[in-house]
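Of the protein chains in this complex, one is absent; all others appear in place.
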Amino acid sequence: MIRYLTGGESHGRTMTAILDGMPSGLSIKESTINNDLYRRMLGYGRGKRMKIEADKVQIISGLRRSVTMGSPITLAINNVDHSIDRLPVVLNARPGHADLSGVMKYDLKDIRSVLERASARETVSRVSVGAVCKALLAEFGIEIASHVVAIGGVEAQTKDLGFDRLVSKAERSPVRCADSDASGLMCAEIDDATEEGDTLGGVFELIARGVPVGLGSYTQWDRRIEARLSYAVMSIQAVRGVSFGAGFEMAGMRGSMVHDEIFHDKKRGFYRTTNNAGGIEGGMTTGEAIVIQAVMKPIATLMSPLSSVNIRTKAKALANVERSDVCAVPAAGVVGEAVMAIELANAMIEKFGGDSLREMKRNYGGYLDQIKKI
Amino acid sequence: MIRYLTGGESHGRTMTAILDGMPSGLSIKESTINNDLYRRMLGYGRGKRMKIEADKVQIISGLRRSVTMGSPITLAINNVDHSIDRLPVVLNARPGHADLSGVMKYDLKDIRSVLERASARETVSRVSVGAVCKALLAEFGIEIASHVVAIGGVEAQTKDLGFDRLVSKAERSPVRCADSDASGLMCAEIDDATEEGDTLGGVFELIARGVPVGLGSYTQWDRRIEARLSYAVMSIQAVRGVSFGAGFEMAGMRGSMVHDEIFHDKKRGFYRTTNNAGGIEGGMTTGEAIVIQAVMKPIATLMSPLSSVNIRTKAKALANVERSDVCAVPAAGVVGEAVMAIELANAMIEKFGGDSLREMKRNYGGYLDQIKKI
Amino acid sequence: MIRYLTGGESHGRTMTAILDGMPSGLSIKESTINNDLYRRMLGYGRGKRMKIEADKVQIISGLRRSVTMGSPITLAINNVDHSIDRLPVVLNARPGHADLSGVMKYDLKDIRSVLERASARETVSRVSVGAVCKALLAEFGIEIASHVVAIGGVEAQTKDLGFDRLVSKAERSPVRCADSDASGLMCAEIDDATEEGDTLGGVFELIARGVPVGLGSYTQWDRRIEARLSYAVMSIQAVRGVSFGAGFEMAGMRGSMVHDEIFHDKKRGFYRTTNNAGGIEGGMTTGEAIVIQAVMKPIATLMSPLSSVNIRTKAKALANVERSDVCAVPAAGVVGEAVMAIELANAMIEKFGGDSLREMKRNYGGYLDQIKKI
Partner (left out) sequence: MIRYLTGGESHGRTMTAILDGMPSGLSIKESTINNDLYRRMLGYGRGKRMKIEADKVQIISGLRRSVTMGSPITLAINNVDHSIDRLPVVLNARPGHADLSGVMKYDLKDIRSVLERASARETVSRVSVGAVCKALLAEFGIEIASHVVAIGGVEAQTKDLGFDRLVSKAERSPVRCADSDASGLMCAEIDDATEEGDTLGGVFELIARGVPVGLGSYTQWDRRIEARLSYAVMSIQAVRGVSFGAGFEMAGMRGSMVHDEIFHDKKRGFYRTTNNAGGIEGGMTTGEAIVIQAVMKPIATLMSPLSSVNIRTKAKALANVERSDVCAVPAAGVVGEAVMAIELANAMIEKFGGDSLREMKRNYGGYLDQIKKI
């Protein structure tokens, strides 16, 4: 079992995470983590903060000579601006944010004490943890990627692109969209929304390739792999919907069109020619790629602020305006990769044991042999 | 904290659940649970099994004179047909089911040993646990309902119905759909699919009314209430997507159209006039109704079976045909109510403590007073 | 990971347990479980209840043709006397019991609603779960035994007995004590206490043989195997102290006398000639036998009742007298075996993975080879 906790506020000193339960013998470089932190900062439509901060992780426990020892890994990313104690009081609650519910729940008088932790700045911690988990998964040939499939009504067409082209095209797009025409239209849409002081949401897709059959289980509700992945992805700030494979389109399809027929040949073993299931059947991975779509609502901080209320005076007021983005769907995809990696790493460790990488690989190899001989 | 585990196979002796952590002082009647078990069995498009079984719960621990004592509640529902040891071997894996991944994961030679537990029969346990949790929530004025919004391409129009009419109309529809025109079309669609040996999926909506502000939290990823609810709803067999409020439609909307502006008056306190957020902002309940939509894929057992493989011989074969439903979306809604109730009960107990109902109510009252005076 | 919950009251209908997470492919017989239930009922000094009840388990889920499938195992033991709703109110709190704190915590007016669940009758559920876990451990050559080392001031001398003789002698003693002289004195002491309307406690020892090196971990506090075992053993009703190996005697010993020197030869690999550590160093098993001692306080229900208070009137009163034992240390040892087995089974599953017994054994074998070649 792996577990992790994160700490840190948007304008606090440091964003932190402790990741417990990684096997020994895994090489980790700070540059690998920094690469994902960099990818998280990109994206057309991001605000100014992104320009002033080049997040760099420090691994302050868990490694010796850059290799894990089985002990907990502490990750720290310093904030450039750590003025949390000096920043002014915020009283005008922003619709769509934690602001109002937060002050009521935690009995606070200043919305700032809410927004500092509710901020998606927290995802630097998760992206860092996810990068470590991706390094583990890579040892088993498991790759995770994301790309943007919709922003502000513009939808990408990416059906016939394979995994590799999808990834390489998405990585080069300013909005992480693998359809170059759509990519351009999305940027235009973002420009338009920026001008209007408005914001945009969208849909990103997560793909995990190389996952073995049999992660997760149908035997108890909380062991189902789609449920666990959904827990993780829905926990990303501003995500409001998660689906697998054909997702909500299945509502209008018949069973004969949806379910992925099963084939077998000696070389490949069992296989499918379609993947409407998104790589999951009966709470378990099928061995096909896991495909998740997630919708992100438009950023809740608007430069043309919505109508709201001052929490102290109760007077009508315009919502507080914080430094913010117009659209963060590309970044959310990178965060999605991270949380997907964490859940899959956990499922791998649970199934294959995990005190050392060598032990885990040996157990994994034994299982692959076993299922070949079924 | 409440926890529960379920046990039982489709043709085993008994479906069971142990629910740990309910406060003392709550009256529970078997008839309340049986009512939800009955609602779970209904629905146009269900198979024959539903006719032979009238599920009745037995509460075999946790109550004294029909009142909880704080001790764990054991629930048992006997299966009429408990022939699990005698039923024949199943070798032809059904696409869309746990069949193939299950035998590989658990090293089994007979698909029956998978399908017996992977079956949605398991949901009788969860519906029973959920009925107990609903009884707790009712003490705080929290109501949970479900209705069907789409089956096989037919979509219901229910936007202007209030909660009460929605519920009463849905309860009278054979497909639990509050739009009577759509209800008729859905039944026709089911008839058509039945004739073709095919199956249907759809979308159900869950609504919780009367939930206080401040359940869940943004402070750590796994405390977010939408993430926890998503974990629970996605764990229902055949659910492939979950969304909150305006859900996937938010991808095409601008922030100014999505976020629910905040108002205040002396009587009502803070309030909204829209609820695109589906009752959740920043990982916490807002006090508005929680609205969840979930898509269920078409039933994976088809009377006109799909192409598959015999797991022993590896020869091409038609998928196994088990007694099954054509469409189970209405029932899935009832299961959805149950898991939503369990998560909300847990969140209430976590926030308000929970050794006795009286203590919990006193703490709850104190909080309501506190937030009025913010 | 395995988990379990238990339910049931002393005079309720049924004592229950659901055990989640056992691997597939393990043969389980009800007779194996019944054997431990029988051992739990024995012991000189037990009350009348023990004579009227011959506990028999029913396995109502989780097995097909007596073999596990990976699905949860539900265990049920019916109570002969299930008069919980009709039994009279209890008002005079017994010192040493849950009575007084229980009614305050759970806001109850009748002590019976506390004692029904607080009763050690609950341990039939745990002994049943433990018997399943012992069956798993036996597949890996791990054996668990208990014997009584002290009752009412009489202390047994068992130092030079090996595991096998210790077990066979303990099993034949009426107080499960392997020192026959002490065994006789303990019975006499129990007779004396019985005459005086008094009760006795004592110390039992738990031994696990054949445990591999490396279960548990020092990397995070809650992963330490001695801490987990202590959690489990201290959770047995009336246990007030737990120690490992030389235990509290270490307070008076110097390091040079305590720590078990390390040796190596080609055949045996690393080994020790002493085991003051009780099989655990640095939060992990060493491969030597795990040895735990636990003290049980005297039974809290006295036939010559202690002074107490009527919780309704607040008047001075003699404590309630329920049907009870004079001494239950031998039975507590059997319960100790069960909870030790559960924790060790969990640690084995965590380290070696655990979807099927075959997979687990293969992984285990690979690890044994690995550590031989260190």
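Going by the order they are written in, the chains are A, B and C; count residues from 1 in each one.
The rule is simple: a contact is a pair of C-beta atoms (placed from the backbone, for glycine too) under 8 Å apart; a residue touches a chain by one contact, two chains touch by 3 or more.
Owing to the predicted nature of the structure, the values given are computational and were not obtained by experimental measurement.
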- Candidates A:D107, A:D181 or A:D369 - the one touching the absent chain: A:D107
- Out of C:P298, C:G336 or C:G353, the sole contact with the unshown chain comes from C:P298
- Note on the structure: Touch assignment to the omitted chain, from A:R13, A:K29, A:R172 or A:R312, lands on A:R13
- Task: Tell me where the left-out chain touches subunit C, residue by residue.
- Result: 5-6, 93-105, 107, 114, 117-118, 126, 150-153, 193, 196, 198-203, 213-214, 217-222, 224, 226-228, 230-232, 234-235, 237, 240-248, 250-256, 258-264, 270, 272, 277-278, 281-287, 295-300, 302, 304, 306-309, 311, 314, 316, 319, 339, 370-371, 374
- Positions on subunit B contacted by the hidden chain, ascending: 1, 20-21, 70-72, 214, 217, 219-220, 350-353, 355, 358-359, 362-363, 366-367, 370
- Item | subunit A residues that touch the omitted chain in the full complex | 3-9, 12-18, 20, 23-25, 60-62, 64-65, 69-74, 76, 84-85, 105-108, 112-114, 116-117, 355-359
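Basically, only the chains that are shown with their structure count from here on.
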- Task: Indicate whether more than half of the residue numbers at the subunit A-subunit C interface occur in both copies; give same if so and different if not.
- Result: same
- Taking each chain's centre as the mean of its CA atoms, subunit A sits from subunit B at a distance in Å of 26
- Between subunit C and subunit B, distance of the C-alpha-averaged centres to the nearest whole Å: 38
- Report the inter-chain centroid distance for subunit A and subunit C in whole angstrom, where each centroid is the mean of the CA atoms. 44
- Item | Set of subunit C residues in contact with two or more other chains | 20, 70-72, 355, 358-359
